[in-house]
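Omission of a single protein chain aside, the complex is shown with its protein chains in their original locations.
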């Protein structure tokens, strides 16, 4: 299923989308696959499929550790792309958004890389360290391969830049509610809600809000503020990292959590005016 | 007995003079007095009576330790001057030459100090850190008090300076045979003998050679070369410092040593041409 | 060439949070740097606080040893002991102009952290220095200095606990506070406009070299040699000579234990272009694009990337790249100690190795300027231990 159809479907249902973020291969591949299944079966609409990078500068301590473990255990970009195929083979049809840092596609060749993930079954890509200024190749190759490059908007983004980003974006917009890196936060603060509203004024494109979301309440709040969905990532890693020996044992807890966050997305949608 | 008479007496006897050097108060006063008696009874002609100073820069390690011990045990210049009196009270009539560093007379007042040692029974003073350039006061006050300031001559002394020193000197000349500080040395080297000969050309005044002399052979050699006697100091301290708990026990050994060195002075005189 | 690009190198590969801040920084730099007021403040501090101009010293004894005429550009005499303060003072002034009140940075050898703390205190700015736990240990004396100056030292224990990790963490921290806080980048690395800003502030080195060598020798040097990783002292020395095609420029990077060692720091020899910390650079990485940690005994050269400009200059052939192994570096320290009475920083000693190893290539009239980037006080323990153990 492509992103557009997914958002249409959710709109019809009157639900906000939930996109969980998983770095593939932590602590090992088989667990990642089961984690993805669990997430999708219990509420995930879209899957953010992370390819671990050695220096994930936009990620907080939780995801840094995640990447480090995955790499130590031998995960590579090639095996990740194989992993996307495996997800599809297991019958999961939700849209898949690949996330990685730009050096990974850069060394393979951006076009080449996008073709590969497209072929494996992905619909879009997030490269947090590619701002509009450096996006020409990603945009051009994205168009050629049919992969949406997803852009981020931050509280620091000026009106000027916001327009530029909206102009070139496709798929959806990733709204970073807080100044900082990925990771669970106690409270979301007004900034996220304000930013969602600010962006909404400029575009009808789907907006997914992320960074710091880990609860039903937070998800509900961002969707109520006008976002079309919520992203959560470190929240899930924080559950299974407590039991890295047998991470499968944490899947029931993760199932509950993803259900709650999805519930928040649904509730929030209802509170929209 | 004054210095002049002593030298005349020895000349008549055909002997070189021996002047042992003792720092007073090491390890305690009573030992120093017994040491002096032993030296005088066994061959010393003149007594070099050292007043310990905190920074004896012309002295080697043996005499540095000697000074340090004497000061730690509470020896003071005043008590040293009392000590000279005690030596005289014990019936010792040999000439006494006080040795100390210039700060000791300087803080008391040079004239005052010389009067005091004169009164106590001394005949001369050696202040190793007063060269001719700084000797005006010492000379003037020496004349007034009747104390001979003894000057040193070193291998580095130029002909020019030698003349100056000979001009103002009285009592005797102290010939430092080696470049260095006080202390026992294995061999004397030619430099001492050469220097004695060089000085002899300029004056008939008695010459005592010192620094590094510790054996009969060395004493004999310097006297044979033309000196009128030999000085030894660290050689004796090296004997008693081996038994600081009961230094009296070393007195027989010291008695033998001073006898031998005096013997060297006598033999050397016989070898003079 | 596009602004901030040096051939394929450079750019601004940062996340959206930071982009507006970089744009603001670029604008502030372009606005303030050229003004007479800024120049006056900067030059005042460079002269009276940092001790510029630094001498260009004809090292007679060392020259004799290597068989040509070697001048040392004495950046070791800059306050704090290395060239780092040239840049730190410039950026601290810029921070004030931007109305920010804090500075954060990372440091490996500690020289840049120290320079930042000094510049911060002089300009009345709070400072926080991120430092890998491994570097904190091996550059203990600089850590003490930094703390004594009142700066906060934040240990970084992710990754290998070295510079690369500290830069990553400083970037992360910066995304949380960029509106009040300036990231004082310490070398010619990072996203545009940093490489440009740092190289500009460091160019004072090369400008002085040019004046001084003309005064002393009446001609330009035949060769300029500099060590580096990010490239700031090298570019500082090279920049005014880049268009002087007869001046040979040599850049010496850390070879580590050996080139075969999996983690030699010789990025020009065994790295390739890649994107790290906001820019395309020559960088050590595996076949998948994962950045590889580097390893050299010189903490200040222990970075897997080479800044965009030096990457471009080497790639285009204008600058010759060389490297020195740890063992040679320690020996070079001794050579400089004995010939000229100067204890060089381990980083600086890399440039000295180049001179010693290429003796036969120089003829006696050859004029070489060696950018003597820092003094070895910070490395004293390491050096003594090396000679004691080996």
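Chains: A, B and C, in written order; residue numbering restarts at 1 for each.
The rule is simple: a residue touches a chain if its C-beta (ideal position, glycine included) is under 8 Å from a C-beta of that chain, and two chains touch if they have at least 3 such contacts.
Note that this is a predicted model, so its numbers are computed, not measured.
**Q** Given that one chain is not shown, what are the shown chains it touches?
**A** It touches the following shown chains in the full complex: B, C.
**Q** Which of C:39, C:61, C:101 or C:179 touches the chain that is not shown?
**A** Answer from the full complex: C:61 touches the omitted chain.
**Q** For the chain that's not shown, point to the residue among B:53, B:172, B:240 or B:269 touching it.
**A** B:53
**Q** From the listed residues B:2, B:78, B:187 or B:243, report the one that touches the chain absent from this view.
**A** Touches the omitted chain: B:78.
**Q** Contacts of chain C with the missing chain: which residues?
**A** Residues 47-49, 51, 54-58, 61, 74, 76-77, 79, 117-122, 124, 141, 144-145, 148-150, 333-334, 337-343, 377, 380, 383-384 of chain C touch the chain that is not shown.
**Q** Which chain B residues would touch the chain omitted from the figure, given the whole complex?
**A** Touch set of chain B with respect to the missing chain: 53-61, 64, 68, 71, 76-78, 101-104, 106-108, 128-134, 151-158, 161, 165, 176, 179-181.
What we mean here is this: only the chains that are shown with their structure count from here on.
**Q** Between chain A and chain B, what's the gap in Å when you average each chain's C-alpha atoms?
**A** Taking the average C-alpha coordinate of chain A and of chain B, the gap between them is 98 Å.
**Q** Once you find the CA centre of chain A and the CA centre of chain C, what distance in Å lies between them?
**A** From the centre of chain A to the centre of chain C is 38 Å.
**Q** How far is the middle of chain B from the middle of chain C, if each middle is the mean of its Cα atoms, in Å?
**A** 67
**Q** At least two partner chains per residue is the criterion; list those residues in chain C.
**A** Within chain C, no residue contacts more than one other chain.
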